[in-house]
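Only a part of the assembly is drawn; its chains keep their places, and the rest are absent.
Chain nomenclature is as follows: A and B, assigned in order of appearance, with residue numbering initiated at 1 for each chain independently.
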Amino acid sequence: MTRFIEVRTSRRSQLLDITVEVQRALSASGLEEGAALIYVPHTTAGVTINENADPSVAEDILSHLEKMVPRSGSFRHREGNADAHIKATLVGFSQLVPVRGGRLELGTWQGVFLCEFDGPRSRRVLLSFLRSAP
Amino acid sequence: MTRFIEVRTSRRSQLLDITVEVQRALSASGLEEGAALIYVPHTTAGVTINENADPSVAEDILSHLEKMVPRSGSFRHREGNADAHIKATLVGFSQLVPVRGGRLELGTWQGVFLCEFDGPRSRRVLLSFLRSAP
């Protein structure tokens, strides 16, 4: 029942709207009531929810994360991507969205975004559809 | 099985304790073992868990988030609330709390808080009660 989405990012830092792909997999799963888990099995990428109407919101999120965790900071990890690991922990590796009547119960302005912090790369997003009571 | 809570916030930034309302909806759901999803379908509000004994903890969280993401920062999003979008992504849009014997398995000092970052507004909190194995 766990499905996945493959995406290709094109920049080092990027928010990619995957809402349509998640809804498509949910519909295929047959789940009517419960929740959809959207999970990133990486350590330098995350997943968040936010506004997908005005693209400047995603840009503000990325540029402010860069201010809070500059790539040029002094870190022990020697691969040059310690900032990406930290940003991923701040944003989180999963989102869980309620499902009703087979639809993601997102708010009017909400979209689901893969957060790339060390691209460009191929990334995988795992999905699991959980049942509610009773 | 997804229920919701409606709240009215009274300040721009505010932590609102909704623990009692979540437990009440959980009891009505009949779920005995599993987890309660508390989900905010907004893009400038979030949900967190923290201490609800000393109210200064909630104030410290809000004032420190304001230091980390000042409203007066330079952002592209033109609605004057880019900081609220970023704070919501940092705090997160949901919490998932284990349920045992029909009760939220919160720690002694834990409460569930709606996090308002662009109020005052009416906000909705969605709830979904998920079943555990077997």
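As a convention for this text, a residue touches a chain if its C-beta (ideal position, glycine included) is under 8 Å from a C-beta of that chain, and two chains touch if they have at least 3 such contacts.
Quick caveat, the model's predicted, so the values are computed rather than measured.
Hey, this file places 2 copies; any idea how many the whole complex holds?
Identical chains making up the full complex: 3 copies.
As a convention for this text, only the chains that are shown with their structure count from here on.
Using mean CA coordinates as chain centres, what's the gap between chain A and chain B in Å?
19
If you look only at chain B, which of its residues touch chain A in the complex?
Contacts found on chain B: 1-2, 29-31, 34, 37, 39-43, 68-69, 73, 75-79, 82, 85-86, 88-90, 92-94, 96, 124, 126-131.
Once bound in the complex, which stretches of chain A touch chain B?
My answer: residues 33-35, 48-51, 54, 56-57, 59-61, 64-65, 68, 90-92, 95-100, 105-110, 130-134.
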